[in-house]
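One structure is given below, represented as structure tokens, and several questions about it will come after.
Yeah, one chain of the complex is gone here, protein chain that is, but the others are all in their spots.
And now, chain A:
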Amino acid sequence: LAHLLPNRCQSFLERGLLLLVMLIFLEGTALTLGAASSPDISAQDNTGGHEHLDDHQGIAGSNDRTNYTYTKKAFPVLSLDYHHIQVPFEISLWVLLASLMKLGFHLIPRLSSIVPESCLLIVVGLLVGGLIKLAGEEVPPVLDSNLFFLCLLPPIILDAGYFLPIRPFMENIGTILMFAVVGTLWNAFFVGGLLYAVCQIEGTYLSQVELLPCLLFGSIISAVDPVAVLAVFEEIHINELLHILVFGESLLNDAVTVVLYHLFEEYSGAGEVTPMDVVLGVICFLIVSLGGIAVGAIYGILAAFTSRFTSHTRVIEPLFMFVYSYMAYLSAEMFHLSGIMALIACGAVMRPYVEANISHKSHTTVKYFLKMWSSVSETLIFIFLGVATVAGPHAWNWTFVSVTVILCLVSRVIGVVGLTFIINKFRIVKLTTKDQFIVAYGGLRGAIAFSLGYLLDKDLFPMRTMFLTAIITEIFFTVFVQGMTIKPLVDLLAVKKKQEAKRSINEEIHTQFLDHLLTGIEDICGHYGHHHWKDKLNRFNKKYIKKCLIAGERYKEPQLIAFYHKMEFKQAIELVESGGGVKLPSAVPSQVSMQNIQPKKLPPPVAERALPQFTKGREEEIRKILRSNLQKTRQRLRSYNRHTLVADPFEDGWNDFLLKKQRLIELEKKVRPMSNYLTVPGAIPDSPTMCRARLASDPNAFYNIKASSDGVPTIQVDLASPQSPDSVNMEGADRDEDQGLMMKPAGKGEKGEGGNKNPGLMRCLSDPGPSNEDEEDEPFLP
């Protein structure tokens, strides 16, 4: 932000103005929402909708329908009909509010570094709720359980599951499962049991609270919440191991929570639980968790399989992924299986295959949409928590609430310490005391607990309001106290932070090498260790699964190559963005690699050291031709068609780019220049920008261009379809002659091997950012 507003006075003024606007907006929102929450609104679309529809029909309907005499009024030029759009309007207003709040926080840098975002959002929610109440209206029950579980939670979980770092997760799966299952069970019973004991004490007037409701309460409140954990841990940048431990635990304990919740809820009516029920409960747990994972995996495979065929309809690729994932969640919820685990399984299973199939743009879309939705969801959840707190109803009981809070803390600490003691016997890298502390301290509760409490039946559980109050207090305590203090504590204890490591190709190669080495040693020892199984899984994957689920020839591509291309590409982008510009060399690896260029230095030294030089004359020629052609082509853009994407010529041209690169190597070997001069003609600097400028959006377009005899190319706006078998690559071999810059129309170049040589590249490309898309130079053809 600092560089955007260089003038300090101006920045303060602007920021102040923005905040003022937001506050006014806040007030207005509150009033609107408050007014809107008058009785006829129960957030039920249907009733509202039908009502309005009838209204409309009544008014706009023909005269014979109505019974009353139709007196002619002046034609209403402008009228206000709020009810018509009420529900969508409210929803949009909430979302807008949430996003503006998020925006606002980041404008106040000091605040956002002290207080985690989640706290601020809850405060905003409290404010909004308070304003609504002040306005005299009834606060809408926004954190409705249906809304929460069906709309707000899935995006967050899908985002988490899709981007879950599989390797650390699998390495620590034993520890994670222990914490998730045994830890949650321990918490639930400890808290529930001791609460019951406390309730039985004479002085508390709580003796009507029975054992089973207490255990139910314990199970609700003992689950670590993924949303809260994500929100807080995201800001403290802790090392990968701890992050994955706490986060994995929060995800996997859903199954336990679901089972316990249903178990106790079922039998609270009956009043007792027999051993048979316990056995059934255990079986139920296995079914819930494994079933959830199975459902997720099935949908994941379906999504991967579908993505194999989407090469002609790139526009809707992201949609498939979202819909399949959501259906996985809903299907799991339908059978009361663990929806969260289904989502995670779906995302994790689908990812490697889908990423190999979908286009670069779709990949970016998916990434951004997931992040966007999960961000909005998270913001909304916290705001709604605040509003729901104000809404009440509350039944405050000092004993109950304070005992809950204390017990939760205590049980968490004991649980973590005890479990770590057992787990460390099986771990190679032990968990230190510091790690244990962070794990214990990071056990935050959140909105899931609240929603589960909200779901409780009022009649069966007369103490529901007390439970809700206690849950809210616990949530507030963990989010505010623990959330705010965890960052300074992490610094104080000097816990290892996340290493911003850019994975180098060395690491990649050597780790693979070591993997093979250890698998080999395991084989020699005759030991079926986890390397052995991992290797087996990989082989199976490569042999059967990838063939089915990945389109085209891409399944053969080894991971290393994809990784390498990704790196080269990233570096190319960096170079361009840092102003390397036209002076980039053709990427002849043996002489000049991306490595040689230090992007931050001034162009001249770079050019001298690393470039194959063109004579000045030639350079000027190149520039002139480019300039003139670029100007002409802008005029020839055909009409816009909603169903086709303007293909990023760069993306599709990458194939050609690399092909040229390879051909250049061959050519170079042939020609062997005396100095660094590349006299090989046609070796125009293949900088990405140049590529974009030169290559057509769709190679097929080459053939659709009726000879406009002036040779000015037209742009065929067509789908990016790099995988189509007609993929044409620019013929470079023709340029052997000293044609200089005469770019001949491309013949049908090498297909097959050439085209498929770098298939995985485009899939693995990182997003160059929106700016690149905007500046898409029209490609031109000779």
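The criterion applied here is as follows: contacts are C-beta pairs under 8 Å (C-beta built on N, C-alpha and C of every residue); 3 or more make two chains touch, one makes a residue touch a chain; residues count from 1.
We take it that contacts and distances are computed from a predicted model.
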Per UniProt record, name of the chain withheld from view ["RALBP1 associated Eps domain containing 1", "Trafficking protein particle complex subunit", "Coatomer subunit zeta" or "Calcineurin-like EF-hand protein 2"]: "Calcineurin-like EF-hand protein 2"
Residue among A:309, A:421 or A:513 touching the omitted chain: A:513
Of A:171, A:235 or A:577, the residue in touch with the unshown chain: A:171
Touching the absent chain when the full complex is considered, from A:235, A:266 or A:523: A:523
For chain A, the residues touching the chain missing from this view: 171, 428-429, 499, 501, 504-507, 509-514, 516-527, 529-532, 539, 556-558, 560-561, 564, 567-568, 589-590, 593-596, 662, 665, 757
